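Just below is one structure, and these are the notes that go with it.
All protein chains but one are shown in place.
In order of appearance the chains are A, B and C, and numbering begins at 1 in each one.
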Amino acid sequence: MSHAPIAPKIYGMVAEFETPDQLVHAASRAKEFGYTSIDGHSPFPIHGMSEATGFKCNLVPWIFLVGGILGGLTGIALESYVSILDLPLEIGGKPLFSLPSFFPIMYECTILFSALAGAIGMMALNGFPRPYHPIFDCPGFERASQDRFFLAIEADDPLYSEIETRRFLAGLEPINISVVEEEE
Amino acid sequence: MEDQTPNRLDMDLVRQKLADKRGPAYWRSLEEIAETPEFQGWLDDEFPHRRTLLEIDRRSLLKYMGASLALAGLAGCRGMELEELKVVPYVKQPEEMVPGKPLFYATAWTLGGVGLGLLVESHEGRPTKIEGNPDHPGSLGATTAQTQAAILSLYDPDRSAMVLNDGDGSTWDAFMDAVAAEFSNQKAVHGAGIRILTEVVVSPTLKAQLDGFLKVYPGARWHQYEPFARDNAFDGANLAFGQPVEAVYHLTKAKVIVSLDSDFLQDGLESVVLARQFAEGRRKLTAEDMNRLYVFESQLTCTGATSDHRWSMKPSSVHAVATALLQSVRSQGAVSPPKELSGADFNAVVQDLLAHRGQAVVIVGDQQPPEVHAIGHALNVALGAVGQTVTYHEPRAAHAVHTGRDLKSLVDDMNAGKVDVLVMLGGNPVFDAPVDYNFGEALKRVSRLRIRYGLYEDETTDACAAVDGGHSWHLPATHFLEQWSDTRGYDGTATVAQPLTAPLYDARSPHQLVAALAGDGAPGHDLMSDGYQIIADHWQSSGHISGDFDKGLAEVLHAGIVPNTTLAPRVVALKTFDAAPPSTTGFEVVLRPDPNLHDGRFNNNGWLMELPRPMTQLVWDNAAIISLKDAETLGVQRGDVVQVTVGKQTLAIPAFPQPGHPVGSVLIHTGFGRTKTGSVGMPTQHQSLMGFDLYAKTVGVDSYVLKTSGAAAYVTGATLTKTGQSETLVSTQIHHSMEGRDIVRAGTLAEYLRVPSLNPDKLANPPIVEQGDLDTGVPTETPEQPNIDMYPEEIWTTNLPQWGMTIDLNLCTGCNACITACQAENNIPVVGKTQVMKGREMQWLRIDRYYGGADPDNPSEVLVQPVACVQCEKAPCEPVCPVGATVHSHEGLNQMVYNRCVGTRYCSNNCPYKVRRFNFLDYSNLQFQFTEPATLINKIYKKDGVSLLKMVSNPDVTVRGRGVMEKCSYCVQRINDARIEAKKAGQEIQDGAILTACQQVCPTKTILFGNIADKKSEVFKSRSDERAYRLLEELNTRPRTSHLGKVRNVNPAITAQEGTA
Amino acid sequence: MAENQQLIEGNQTYASLDTVIGDVVLDQRRHKLPWLTTFGIASIFALFVLPLTLAWLLYQGIGVWGNNIPVGWGFPIVNFVWWIGIGHAGTLISAILLLLRQQWRNSINRFAEAMTIFAVMCAGMYPLFHTGRPWVAAYWLLPYPNIMAVWPQFRSPLMWDVFAVSTYFTVSLVFWFLGLVPDFATLRDKATNKFAKYAYAIPAMGWRGSHRHWHRYEQAYLILAGLSTPLVLSVHTIVSYDFAVSIVPGWNVTVFPPYFVAGAVFAGFAMVLLLAIPVRALYGLKDLITMRHIDWMAKIMLTTGLIVFYGYNLEVFYGWFSGEKVETALMQWRFYGPYAWAYWLLIFCNGIAPQILWSPKARRNIPIVWTVSFIVTIGMWLERFVIIPMSLMRNYLPSSDRMFIPTFWDFSMFFGTIGFFIFMMFLFVRFMPSITIFEMKDLLYKLGADKKPQSDAVGAGEAH
Partner (left out) sequence: MAQLFKPSANSYAKSSLIFSIAAPVVIGLGIAAMSRSPINTKVDVPKNQPVPFSHQHHAWELGIDCRYCHTSVEKSAYAGLPATEICMSCHSQIWTNSPLLEPIRQSYATGTPIKWTLVNKVPDFVFFNHSIHIARGINCNTCHGAVEQMNITFKGSSFMMSWCLQCHRAPQNYLYPETDVAGHVVTDRTPRQKVFDLYWKIQEDGLDKLNDREMQLATGEDPISTNSTDVAEGRKLVNQYGVKVQQLADCWVCHR
C-alpha cells in the first residue's frame, strides 16, 4: 500500500426515476448524447430498454440450440453404443438397433441438456453469481428491485465527466443523482 | 482313542447339557456343547462322520460349501464376499469322490406296503435329490411327489433327535440297560408280556428278525397296524379266492379299464408304474390301439380326470354298479342297469368289456368294502383278465394280516392287562387308530415298558410318557436315507437299500433295534456297523446272491434290485361268495389319506404341505369336500365350517364345494390337525405381526375322530350341519373355467381324426383344406402362416442347439410329481399359507385345472395343464426389464439373471402366462418363515448357524434373495453340465442326455425336452405332432414349450351329453 | 377495462404488490393457527409415518404390501402415476400459458411450479422404493461404465421413465429457480431482518435488475418455456407407455398417451385449486388470485375432464369392438367385479361431477369449485387404481386370476407422501414468494400504461 491517499475509484453516476417510461426516455436520450456504457436498472423487464440503449446479445438462444443438439446426440450415441457394440443382447426378439424404443430417451436428453446449457449459459453471460456490485452503494438503490428505476452512466465511458454527466442527467428530471464509488 | 472310559463320563456331561433342549433350540445348544473337547472326543470315536455335519452346522454352510465347492449362494445374491472365508478340505478324501461332482447311489423307499427303487444324488456325502431308479420295475426312473419330498424330511430339524426316557433326554446305552433288565424278567414267562406293534412290514430282513425274536420269546406277539393298509383288499381276496392274494395289474395289455372308485393313477407308490403302463396304452391315437378308461368314483381324482368316461356316485353306489357289471358280463348282456347311469350307457360299457375279453381289467379302490373287491376279482375272472391284464401274487407284505383286526387283538390284550412291554416300531396309533379302540386309554394299562421308536416325537410319544407307572422310552428312528434296509417293489422285486449318509441325529435303524431287543446286540457296542451286517447276513443266507457274496452284493447295491426276487403268480380259483349290498343312510363320509401328507406322517414336510392337492388345488389345510348341490342345500360357501356328525363322533371342519363330487357324500383327508408334531404341522405359538402372516392354530383338523373300526370302508349315516363360523381355505386357483378361450385343446378321438390339431375354431367349422402346419409349432417353417411380425426373424444366426419342450396333455394325469421335483431341484422355498393366500406361491411349475360343461356337479370334462415358463422366442418379459435382467440366450432360453434383477416386477406383469415368481419376502433365508414370526428377534436368531434345512439345497442353483424375480429355467444347470461334459468329450450333446427335473420324475413321460433344431430329436418329432399347439399362440410370443392336445377315447355308443369326463 | 381489472383487483401500485406478496414471507407474524395446525398434522405424516413405513419396507421387503403375482404393481405405481399427473399443472401453466401469452397465469404459476416440484418428489419415491431394494435400483438404473461391464436396458419403458421423470424434475427446478431470482432480490432489498436479508441475498446471486440481464433473462425464460411445453407432454406420454407398450389386457390401449396427458392436466389444475383457494383466503391474495383466475382454471378442468371421460368410453368401446374374449372379460370385471365400485365411483368423480362446471355460477362459487376439485383429485387416483391393479387381476389364463388386497403399509406410504407434499407446500408458502412479484409488476405496468394491446391479450386469454 502506498502512503499517498489515492482518490477512490468512481464506478459511475446514477440517476433515479419515478416511472419506467422516464427511464426509457432517459436511456434513449443518453444514447443520442453519445454515451455508450449505460446501464438501466428496473424491478421488472422493461421492453424498449434494450432498443433505447442499443444493447444487443443473442447468444442465449444459440447456447440452447447447441446444448439441445449435443444432448440428442449423446442420448442416441449412448443407447447405440451400449445396445449394439458393448452389450449386444437379444431382447424380446427386437433388433439390436431399435430406434422406436431409443427415441424417448434421446428426446429427453435433448431437452435436459438444452435446458441446463441455456440456464447456466444465461447466468454465466450475466456474470452471476455476483453478490458484490458497486451500484449497490448507490443510495436508495434497494428500491431498484421494488418501485424505482435507475440509469447508471459508468465512469469508463469516454464522455464521462463529473460535471458534464451530472448536468446531462439533471436535464432528465430524476428524483436524485448520486455518484457511486467502487471499493478496492 | 483306545481308552473308552473318559468318553462315557463326558457323555453324561453332554446328556445333562442336552437334557431339556428340543428342536431348533437343541441345535443351538449343541453348537455350544460341540465346542467342549469331551464332546469332540466322543464324536471322533463314536461317529466319525458326524464331525463334518457339525462342522457344517457351526460354521455357516455357505462358508463351508462356498469354499469346498462352488455351492450356489445360500446367502442369496449378495455380491462379492470380502470377509475372510475358510476352506476345509478333507483329511482323507474318499476314493470315488471328486469334489464338486455329485454321486448317485441306488436305494429304495417303502410307503404303504410298497417299495420303490431310487437313485439319490449326493454332494460330498450330502444327499440333495431323489430320482427314480430306471432299472427298478416299480419306478422305471419315475417317482411320486411324496418321494421327491422325502429328502426334505431327512433334514427336518424337528425330527426326533435323541433318546427320551419318560420325556427326559437319555442315551441308547441307558435304554439297552433298561431293556436288558426288563427282558430278563420276561425270559421267565417266555416273553408273554411282550407285544411288538409295527407298520405293515415289507422288509424281508425285518420279518426274519421279528420271527427270530418270536423264537427267543415264544410268548410274545407281533402286531401290524397302518391306518391305510389294504385291509379291504385283503378281505376281498379272501372272500373271492380264499387266500390273501394281491393283484398286480398289467395295464399295457389292457384295452378297456374299469376303475371302481380306484385312483390307481395317483394313489400310492404303485401308481408310478401303473400310470406308466396306462400311458403306454394311450400313445397311439387309433381306435384299435388306444385304451379306454371308465371310472365310477366317489370323489374327483386324477384318474377320473384322465378317464374317457366318468360317473361320480356315492361310495355305496359303487357296489350296485359292480354287481350289475358282474351279472351283465356273466350273462353276456346288460341286465338291470344301476340307477347311477342310463341303461344305454351301462349297456355300452358292458358291450365294450365283453368285446375285449382278456384285454379288459377292473380295478377296485382301497376304500371300497371287501365285497366290492371280491366282485372286482370275479369280474376279472369273468373277463378272462387273470393271467393277462392282472395276475395274483402272494402279498408283498412279509406277513399279510388284516391290520384293523390285528390292532384290535392287541388293544384287547392291553386292556386285559396282558401287556407289560409294548414296542412300537414306527406308526402313530394314538393319532390314527380307530377311535373306538381308544388306543391312548389302552396304553395306560401297559404297566412296565412302553417303547416308541419313530422319526418324530408325536402324539404316541406323549401318550407313552403321560402314563404313570412303568417307564416310557422314545427312540429316534433313522430316515430311510440313513439306514441299511431292504424292501419289495409292487411286483415283489426286492431291493437292498443302502444309506446315503450317517444318521444326522443319534438314531438307529429298526433292524438294529430289533437285533438289540432280540439280544444279539449287546448293550454298548457300536450299533452303526451291524446295521449293514444284519442286512448282509440275511441276504447271504437267502441265497439270492450267487457267487462271491461281497461282489454279488456290490452289484445288487449298484443295480438297486436283487435278481429274480419277483413274486411268482399264484393260481387262484374263484369261490362263490355272497356280496350283500351295503345298507346306507344319510351322508356318507369317506376318509382318505391326504394325497400329500398320506396318513399324517409327512405332516411336517413344508413342500408337501404347500403342494396344491390334485383337483382341489388346496394347500395347508384339509376340508370337508362336498358337492356344489349339497353346499347349496346346506347354504355354505367354501371355508364355512360344517359340523360332521357320525353317531357320537363330531367334527367341525371347513367345507370345500368341489365340482364333480357326488351328491350325498363327504370326502375328508386325514393327516392334519396334529397336536404334537414339528413346527410346520403345528405352528401354534405364532401370531400375526405388522401384516406379517402366521397362524394361531393347528394346520387343518384331525379327521381320524371319524374313523371307527366298524366301518371298514366309508362311514354312512352321517349328518352335516352348518355352524356359522368360517375359516380361510387357500386354493391356488380361483377361476375354474377357460371362459371359452383356446387354452387347453381337447377332443374326442373322432374329433381328433377329423381335425388333428383339435383347434376349437376348426372343430367348430372344419376348414376345407386342413392346415396341420399351423399347429406344428415349428417356429420358422409355417408357410401358411404369414409372419405378422415387425421384428427380424433372427437377431443373430447360430448353429447352437435350440432347447424346447413338449407337454402331452393326453398323458398328464395331474399327479403333481413334477412340481415337487422342480421344487427340490431348483431350491424353491416354501412360503406358508398366508403368503399363498396372498397369491405369492413360489413353485415354478403349476398344474392348471379347468372344468368344462354346464353342470358343475358333473363337469363334462376336467382338464389339467402343466404350465411353467414357456421360454418365448419373442418374450414380452424381456424388453420391459430396465436393467436387462431377463434376456435371451443363443440357445433360445429366456434367461433370468437373479443377481442383476432389481425387482420392478414389470416382467411378471407383462408375462401372459404369469409363470414368474417373486421373492416378496426373504423366503429362502427364512426356511422357517412360514412358522416363525419374522420379528427382529427371529431375524437375529436366524443369523446363528444355518438351519439344517439348507443342506437340502441344490449346490448348482443360486438360492434367490429377497426382491428377486425367478422362474423356470429349463433346469439350465443340467443343460450347462451336459454341455460342459459334451465339450470335454469333444462331441455334441446327445438327444436325451438332458432330462429336466419335471421330465425325469414324470411317471407317464408327459414331458419331453431337447434340441428342436435337431430334426431327429424326440422333442422335435413331438413338437411337429399335429396335436402340438403353442399356448396363447395369438400373442405371437412363440413359446418354446408346446402343449399337445388331449384326446379322449370316448365310447361312440355313449352320447356326449351324458355326464362324462 | 373492467375485464382487465379482474386480473388484479384493488388499485395496486408496484409498492403495494411488494407488500401484498412480500409480507406473506417477510412478516412471519401473519402465519397463524390454520397454518400451524395444518403444518403440524402434515409433519406427523412427513416426518413420522413416511419414514417408519419406508424403514419397515426396507427391513422386510415389499411383501409388507398387498402386491402379488399377477398383481406385480399395486399402490406404489398407482400413487406414482397419480403424483406425476398432479405434477403436470405447474410447468404446464408456467410454460404453455406463457407461450400463449396468457397473462392471468402470472399470479398462479409460481405456486403451481412449486407444487410440481414437490409432487414429482413424492412421485419419485415410489419407483425407487417399490423394488424393495432401492440401493440396487438406484445405481443399476443409471448408465455408467461399471466393473460388471453391464448397462441399463434402454428398450424398457421404465428406463424411459427414469430419464423422463428426472429430466422433468431438473428442468422444472431450473425453471422455478430462474423465476425466483429477481424476487429473491426484491425480498433481499425489502427485508429488514439481517438474517433474512442474507438468506435471500445468497440465492439472489447479486441480481440488480440491469436491463442487459433482463434482456438475456427473458430470452432464456421464454426458450425454457418453449422446451418445457413438449417436455410436459412427453413425460406423461412416457408414463403412459409403461402400460400402453405392454401386452396386458386393459393396458395395451393406444389412446393412453393423449388421455394420460389430459388426465394429468385435469388432476394438476384440481390440485392447484385445492391449494390456491385456501391460501389466497388465508394470506389476503384475493386481489391477485381473482375469481377470474378460478373461473379459467375451472374451464380448463372441464375441458380436460371431458377428454378423460372420452378416454374411458373409448376403453369400453375397444373392449367391445376388439371382440377379444380377454378384453371383454376384463370389461365385465370392471363393471361387475368385486372392485366394480371403484370403477363406477371413478366414472362419477371424473365423468359426472365436473359437468357442473358448465354453469358460470358454479365456476364462480368457491365452495363448489373446491369440492369438484377435491372429487376430481380422488377420481384421478381411482382411475389409476382401475387401470393398474384391476387390469392385472385378470389374465390371459384364467387360472392365474388373483385378487389384490392392499395392506396397512400401502395406505401409510400413500398418506405419508401426501403429508410430505403438504409439509413442503406450507414451508414454501412461508418462506418464498408464492406469486411472481416482478411479473405482477410487469402486468400492472402493461395494464396501466397502454390499454390497447392489453385488452387484445386478455381477449386472447378468454378465447383460449
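Convention: contacts are C-beta pairs under 8 Å (C-beta built on N, C-alpha and C of every residue); 3 or more make two chains touch, one makes a residue touch a chain.
This is a predicted model, so every value here is computed, not measured.
Undergrad: The complex has one chain that is not drawn here; which of the drawn chains does it touch?
TA: Over the full assembly, the chain not pictured touches A, B, C.
Undergrad: Please identify which residue in B:I734, B:L763 or B:V897 touches the non-displayed chain.
TA: Going through B:I734, B:L763 or B:V897 one by one, B:V897 is the residue touching the chain not shown.
Undergrad: For the chain left out of this view, which of A:P8, A:P100 or A:G140 touches it?
TA: A:G140
Undergrad: So one chain is hidden, and I want to know which residue out of B:N415, B:S889 or B:Q990 touches that hidden chain in the complete assembly.
TA: The single option touching the absent chain is B:S889.
Undergrad: Based on the whole complex, identify which of C:Y198, C:W320 or C:F335 touches the chain you can't see.
TA: Going through C:Y198, C:W320 or C:F335 one by one, C:Y198 is the residue touching the chain not shown.
Undergrad: Determine and list the chain C residues touching the chain excluded from the picture.
TA: Interface with the chain not displayed, on the chain C side: 146-150, 188-189, 197-198, 201, 205-206.
Undergrad: Which chain B residues touch the hidden chain?
TA: So the residues of chain B touching the unseen chain are 44, 48, 51, 55, 62, 66-82, 84-93, 98-101, 796, 798, 800, 887, 889-891, 893, 895, 897-900, 956-959, 969, 972-973, 976, 980, 983-984, 986.
Undergrad: Name every residue on chain A in touch with the hidden partner chain.
TA: 129-132, 136-142, 183-184
Note that in this section only the chains that are shown with their structure count from here on.
Undergrad: Hey, how far is the Cα centre of chain A from the one of chain B, in Å?
TA: 80
Undergrad: Using Cα averages as centroids, what's the distance between chain B and chain C in whole Å?
TA: 57
Undergrad: In angstrom, rounded to a whole number, how far apart do the mean CA points of chain A and chain C lie?
TA: Going by mean C-alpha positions, chain A sits 31 Å from chain C.
Undergrad: Among the residues of chain B, which are close enough to touch at least two other chains?
TA: Within chain B, the residues that touch at least two other chains are 876, 879, 884, 887.
Undergrad: Specify, in ascending order, the residues of chain A that touch 2 or more different other chains.
TA: 87, 89, 91-92, 94, 101
Undergrad: Where on chain B does chain A make contact in their complex?
TA: Within the complex, chain B touches chain A at residues 791-792, 795-796, 873-879, 884, 887-888, 1038.
Undergrad: Give every residue of chain A touching chain C within the complex, in rising order.
TA: 20-21, 27, 39-46, 49-50, 53, 55, 57-61, 64, 68, 78-79, 82-83, 86-87, 89, 91-92, 94, 98, 101-102, 104-105, 107-109, 111-112, 114-116, 118-119, 121-123, 125-126, 128-133, 135-136, 141-147
Undergrad: Note which residues of chain B are touching chain C in the complex, please.
TA: Checking each residue of chain B against chain C gives 690-692, 733-741, 743, 835, 838-840, 846, 848-850, 865, 867, 876, 879-884, 887, 900, 902-906, 908-910, 912-914, 916-922, 934, 962-963, 1031-1032, 1035.
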